[in-house]
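The complex appears here minus one protein chain, its other protein chains still in place.
Presenting chain A:
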Amino acid sequence: MSSTPSPVWSNPAIKWVDRRMPIFSLMHKELIVYPTPRNLNYWWNFGSLAGIALVILIFSGIFLAMHYVPHEDMAFASVERLMREVNSGWLIRFIHMNTVSLFFLCVYIHIFRGMYYGSYKAPRELLWIIGVIIYFVMVGTAFLGYVLPWGQMSFWAATVITSLVTPIPLVGEELAIWLWGGFGVNNATLQRFFSLHYLLPMVIFALVFLHLWALHTTKSNNPLGVDVKKKADTLPFHPYYTMKDAFGLGVALVVLSYFIFFNPNYFNHSINYVMADPMVTPEHIVPEWYFLPFYAILRAIPDKLGGVVLMFLSILIWMALPWLDRSRVRSGKFRPVFKWFFWVWVADFVLLTWLGAMPAEGTYVTMGQWATAYYFAHFVVILPLLGWFEKTKPVPESISAAVTAGHDKEAAA
């Protein structure tokens, strides 16, 4: 904010650098005095947590890549060798594997938080859209990474997912061959996947900076959804939110460590410890838990191309949220009807997640179709209509007014 004066540095080295490139002033402005709404709840922790998960993934990934061999005959053995012979190799790998789940969990909560509190509404549309792009690239990165250990599920997931392009009219078959570098998933596929798996996290990292740039331009939304109007509405980022984020990180690390040290293969499929075999198709090909809802949507549609299109649309549609949601009230807190529909939609998403893990047969298929229909109806029918019909509750005139009005009011809400 322009109202915060630049600090006057006393250390001569800092002074020297800062006059030529104001990096210290920038950090002071964006990380220390940065005015943050005083009423953020713990749902606002998950953005910074996701960022830390990304950093952990990049660090552990760089060390994995020192031992990993991207070759169809050696990849599986190189991962075994890493876990058995390299000092703390098992630790590096289990950190990487389990942090992926933490990363996705944080990002899902982060996205749902935005949906509940209307964080995508003006002026934060671009911030939101960059977020959805980050999610897309994450999905790609995790898919590519899962192929690298070259187990049975790696190979067959790669086969199923890359085959999704084949129903595209005219160019589908050609496109698949081009993607594979051959007539099926093969060594060339593995090598390009490794190269891209190393690249995309850096792209995510850059996108996160754009995301933060947009954030620091529009500033954080808050549980009340009202704009910051005066100084009393905010607190400096440090120490208030640095400490709150640090505590949240502590809790996340406890959970993460439990899985790393005591249940490291919990999120893994045991069959991925069988080396890839193009001649043996596993009975059920199931993606990682974080892809399951979209996998359910893919399989709900009997037409292959239709399924692929709908699966992409199911994420793309998030980008249109700022324009689909016509309500002028941001926070779900003051939208008594929306609130319920939001939770129903979350339940629908959880249902899709569960269906994604079930075999595509019998009632599961019909359930998948209804759940998919509801998923889209929420965005294209319910949200636009709610903006029209919903009687919203009165919104407090400022954050500080609501905070000083007493906590009883908050508890009742």
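A few notes on this one:
In this section, a residue touches a chain if its C-beta (ideal position, glycine included) is under 8 Å from a C-beta of that chain, and two chains touch if they have at least 3 such contacts; residues count from 1.
Here is the rule we use: contacts and distances are computed from a predicted model.
Missing from the rendering is one chain, named in UniProt as "Cytochrome c1" (options: "cysteine-S-conjugate beta-lyase", "Phosphate ABC transporter ATP-binding protein PstB", "Phenylacetate-CoA oxygenase subunit PaaB" or "Cytochrome c1"). Contact with the omitted chain, checked across A:Ile23, A:Met66 or A:Val350, is made by A:Val350. In the complete assembly, the contact with the undisplayed chain comes from A:Tyr240, out of A:Phe24, A:Tyr240 or A:Phe312. Within the full complex, the residue among A:Ile14, A:Ile109 or A:Ile168 touching the omitted chain is A:Ile109. Of the listed positions A:Asn11, A:Ser195 or A:Asn265, the one in contact with the omitted chain in the full complex is A:Asn265.
The set of chain A residues touching the chain not shown comprises 38, 43, 77, 80-81, 83-84, 90-91, 94, 101, 105, 108-109, 112, 235, 239-240, 243-244, 246-247, 250-251, 253-254, 257-258, 260-262, 264-271, 273-274, 282-284, 286, 289, 292, 333, 339, 343, 346-347, 350, 353-354, 357-359, 403, 407, 411, 413.
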